[in-house]
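Apart from one protein chain that is not included, each protein chain of the complex appears where it belongs.
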Amino acid sequence: MLTIGVDIGGTKVAAGVVDHDGQILDKVKYPTPADDPGGLAAVVARAVGELRERRSGKGEDVRAVGVGVAGFVDEDRATVQVAVNLGLRNEPLRERLEGLVGLPVVIENDANAAAWAEARFGAGRGSDHLVCITLGTGIGGGLVMDGRLHRGRFGVAAEVGHYRVVPHGRRCPCGNQGCWEQYASGRALVAEGRERARTDPRGAERMLKLAEGDAEGISGHVITQAALEGDAAALDCFRTVGEWAGAGMADLAAILDPECFVVGGGVSDAGAVLLEPIRDSFARHVPGRPNRRPAEIRLAELGGEAGIAGAGDLARH
Amino acid sequence: MLTIGVDIGGTKVAAGVVDHDGQILDKVKYPTPADDPGGLAAVVARAVGELRERRSGKGEDVRAVGVGVAGFVDEDRATVQVAVNLGLRNEPLRERLEGLVGLPVVIENDANAAAWAEARFGAGRGSDHLVCITLGTGIGGGLVMDGRLHRGRFGVAAEVGHYRVVPHGRRCPCGNQGCWEQYASGRALVAEGRERARTDPRGAERMLKLAEGDAEGISGHVITQAALEGDAAALDCFRTVGEWAGAGMADLAAILDPECFVVGGGVSDAGAVLLEPIRDSFARHVPGRPNRRPAEIRLAELGGEAGIAGAGDLARH
Amino acid sequence: MLTIGVDIGGTKVAAGVVDHDGQILDKVKYPTPADDPGGLAAVVARAVGELRERRSGKGEDVRAVGVGVAGFVDEDRATVQVAVNLGLRNEPLRERLEGLVGLPVVIENDANAAAWAEARFGAGRGSDHLVCITLGTGIGGGLVMDGRLHRGRFGVAAEVGHYRVVPHGRRCPCGNQGCWEQYASGRALVAEGRERARTDPRGAERMLKLAEGDAEGISGHVITQAALEGDAAALDCFRTVGEWAGAGMADLAAILDPECFVVGGGVSDAGAVLLEPIRDSFARHVPGRPNRRPAEIRLAELGGEAGIAGAGDLARH
Partner (left out) sequence: MLTIGVDIGGTKVAAGVVDHDGQILDKVKYPTPADDPGGLAAVVARAVGELRERRSGKGEDVRAVGVGVAGFVDEDRATVQVAVNLGLRNEPLRERLEGLVGLPVVIENDANAAAWAEARFGAGRGSDHLVCITLGTGIGGGLVMDGRLHRGRFGVAAEVGHYRVVPHGRRCPCGNQGCWEQYASGRALVAEGRERARTDPRGAERMLKLAEGDAEGISGHVITQAALEGDAAALDCFRTVGEWAGAGMADLAAILDPECFVVGGGVSDAGAVLLEPIRDSFARHVPGRPNRRPAEIRLAELGGEAGIAGAGDLARH
C-alpha cells in the first residue's frame, strides 16, 4: 500500500510517494505560497494529484495523504491552530484537502512526522521509546513512547525547544526567557561564533576568514567547516552548544526515560564534532547515575526527507 | 475481583485490599525492617497473608498483589534496582514475594502507583493525559499518557524532581545541582521559612512564635498553619515555592501537553494557598500562550492511600 | 573661580560655565559631528570660546575645562581609548583641546562626571561614600569613595552595567552574557513591556493603547505614563526592573559599602514607582542583614545637567 507524505515548509512544499518501508518512490516540489491558506491547499492538492497520476500510470494506487506542518496541530490531526511562518490560524486543513484530493488526510506537526520516520525507518529503528531532537534554527522535538507517537492531550506535546533551561535567561521570540532553543540550536551556535569573532578576533581568525572578514557573516556552515578542519575556536562553539544540548537531554531522560535520542537538523551535519560533547554532557548531567542504564544518543539517518516519510507513514495508520 | 496493594515506606509497610473501584476494604500496617531485604519480604508476605485470610472468611478471593516502593524499579516490574532508604539494591522482590505468597506480584515505583490511583479513582478520573506531582520532602512524579502509566524504557521515567531548573543551582543529594525538588518541595518550603526567620525575624514573627522562638523549629506544618491564618511571611513562602512549582509544570506542559496536573504530597495540605500561586506561575510561564489550551491544575484527592489503591489496581491489569 | 564643563553626547555637545557651587551660569549646544575627531575637538573649542567671550565681557575669567565623554578614558584623563558612539579610538583629546583653547583640560567618563556632580551638588551632597547609578538605555555608574572620584587604575572603573548578574543570561552587545544592564536598564524595561503586550495583550491593554495598538511602539515613556496612571501591567514592568536594580545595588553594597546610592537616568523619571521596588529588593538582598546599617537610596537631583556641572567641577581640582 502506498501513501503520499507532504512536508510544508516556509519556502517549499515537498511531497513524495511513500511505501510501507518508508522509501520515497517519487517526489515533487513547489514553492510555498505566502500567507494564502487557500493557495497553499491548492498547491498541496496539485502535488498530490501529480504524484498519483504518475503512480496510476504504473497501475499503483495511493490510499492516504499525510501532511507535516511547522505549527500547532490540534488533537484530531485536522486543524492547524497556528503556524506563524505560513500565516495559518485555525485553518481546517484536513477538511479543505480532503475536499480537494478525495483521499483520507491526516495533518501532523512536522517535527513529530520526522521523529516518527526516524523511529520507524531511521536511527531509532527497533526502539519503542525514543526522543527525536531536531537542532535547526530553533529546536524541534518528537516523542515516541511505547511504540506510539506521543501527541499530548491537545496535539502540542514535544515542544521541547521551549522548556526553560535558564531562569532569567536569553529572551526567546516565543515571549519567554531561557528557552532551550536559545542555547542549543543553530541560532545559538551562530551567536557563539560571532561573539568570539568580536571579542577575540585572533582566536576566531579561521572563522573570520571563511566569513570574508565579517563577524556577521559567520554562519552555521562556516563554523561547521572550521570545526571539521580542527579549528579550536569553532570546536569550542560546538562544545558550548553540545554542552547545553546534552544537559537538556539529561532533563528529558529524567522525565521520559527513553531508550535512545536521535539528533537531527542542520547542526547535526557536524557529526561527531557535535555528538561527542553532547554525549559527554549527557553523561555528566543525567540523574540517577551511576545506578541507571542511560539512553543512547545517535545521529538522525533520514536527513531532510524524514518529514515526507513520516507524514506518509502516519497516514497509513 | 480483589487485589492487595502494598506501600513500602521508610518507616512502615501498609497493605490494603483493593476492589475494582479503588476502594480499600481492609488494611494492615507493620513497621519496616531496616536494611533487611529478606525480612522486608517476610513482612509483606505476612501482611498479605493476614488480609487474605480475613477475606477468605467472607468467601472472597484475592488474585494478585501490587507493591509500591520508593526507588528505581526495572522495566519488568520485578527488580528493585536501588532504593536507598530501604537498603535495597538489585533486589528480585517480585520473585521472592511470589515464592512466599503464591500469587502474581508486580512491583512499581511508589509515585507511579499513586499517580495511577489519582488517574483512575481520584482527581484525574476521566483524563487519559495526566501528570501527577507529589510535593513531599522531595518531588515525586507519575505520568499517565494515552491512558497508560508511562514507565519509560528502563522503568525509571517521571523522575521529575531531578530535572534541572537552575544551572549552578542548589546542590541536591542526588549529586546534581539545581534539581526542581530543591526549589518546589517541602524541603524548599521549610528552607524559605527558616531563612526569613534568620534574616527578617520581625517579619517572620508569627512563624517563629509557632516554632517556639527557634528558626530551626520552623516546619512545613508551622508554615502551613501560619499561612492559613493569613500571615504575610508564610504566604510569601508558599508564593515562592508555588512560583517554582508552576514554572516547572509549564516546562512539563511544553514537553508532555497533559490535560491536567494533579498536585499531592504534604505541601498540598495548604490547598488554595499553594494552588493559587502555582496556577498564576503556570499561566505566566507556559509556552505557546495565548494560542494554547492550558492544562488544568487540581489538588490530589486520595491522600496517603493513593499508593495502596494504585499498586492494587496495577496488579489487576 | 569659573570653569567650563562640556558633555559630549552622541547627538549634541553641551557646554556650560560652572561656578564653585556647581551652578551653570551660561550654556551653549552644538550638534555632534559624526565620526570626525578633529571636527569634534573644533566644536568643543568653539563652544568654549563662545562661553569665555561672554564671560570676559563681564570681566570674568575661565580657568579650566572639563570634558565628559561616553567611553573609556585613560588614567591620565587625557586620552579617549574607545568611544564607540563617537567613533573615537586612542584619541588624544586633552592635548588636541589644550592646543585649541589654551587652557588646562581634563577628560572624564560622562557617568563619572555626572556622579561627581551628584556627590558635590546633588542628591549625594555631604556624603563621602556614594555610588551613582544611571538607568538610561544601558546602565552607567560612578563611584565616590572617601570623598574622591574612584577612577580605577586604568581609568575605567565603575562599569557596573557590565558586571554579570545571570550566568548564561541575556546576550549583551558588549560580547558578554547576563550583564546587569540587560536586566535593570531602560532597554530591559521596554523589553518587559513589549513581551507582556505580545503574550498577554489584555493585561497590557493600557500600554498598547498608548502605543497606538503596536507592541513595538511601547517605549519607556509609554510604560512610565501607564505606571503613573496606576496601570497594573506597567507597574509590574517597573517592579521587575526595580527588583533587578535593587539586587544589583545589594551586590555593590557588599563590595563597596557606600553611604548612599543615587539613581538617575531616564528610567528614574518614574520616581517612587521605580524607587519603591528598588528599595524593597535591596532590603531583601543586601548581605549582612539584619546586622548592617544599609545604604540610603535616593533619586538624582541634577537631571541632564549633571554631566556639565561635574566635568566643570572636576576641572577645578
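We just call them A, B and C in the order they show up, numbering each chain from 1.
Definition applied: a contact is a pair of C-beta atoms (placed from the backbone, for glycine too) under 8 Å apart; a residue touches a chain by one contact, two chains touch by 3 or more.
From a predicted model like this one, the values you see are computed outputs, not experimental measurements.
Enquirer: May I ask which residue of C:50, C:257, C:276 or C:301 touches the chain that does not appear here?
Expert: Of the candidates C:50, C:257, C:276 or C:301, C:257 is in touch with the missing chain.
Enquirer: Going by the contact rule already stated, which one of C:29, C:54, C:150 or C:316 would touch the omitted chain in the full complex?
Expert: Of the candidates C:29, C:54, C:150 or C:316, C:150 is in touch with the missing chain.
Enquirer: Please identify which residue in C:247, C:273 or C:302 touches the non-displayed chain.
Expert: C:247
Enquirer: Could you please point out the chain C residues that touch the chain left off the display?
Expert: Touch set of chain C with respect to the missing chain: 72, 81-82, 127-129, 141, 143, 145-146, 148, 150-160, 162-167, 174-176, 179, 247, 250-252, 254-259, 285, 287-289, 291-293, 295.
Enquirer: Please give every residue of chain A in contact with the chain that is not shown.
Expert: Touching the missing chain: residues 167-168, 199-201, 289-290.
Enquirer: Kindly note down the residues of chain B that lie in touch with the hidden chain.
Expert: On the side of chain B, residues 166-171, 175, 177, 183, 191, 195, 198-199 touch the unshown chain.
Just so it is clear, only the chains that are shown with their structure count from here on.
Enquirer: Would you identify the chain whose C-alpha centroid lies closest to the centroid of all protein C-alpha atoms displayed?
Expert: Minimum centroid-to-centroid distance belongs to A.
Enquirer: Same residues or different residues where chain B meets chain C? The copies count as same if more than half of the interface numbers are shared.
Expert: same
Enquirer: Centroid from C-alpha atoms only, then distance chain A to chain C, rounded to Å. What do you get?
Expert: Going by mean C-alpha positions, chain A sits 46 Å from chain C.
Enquirer: Could you pull out the residues of chain C that touch at least 2 other chains?
Expert: Expected reply: 167-168, 199.
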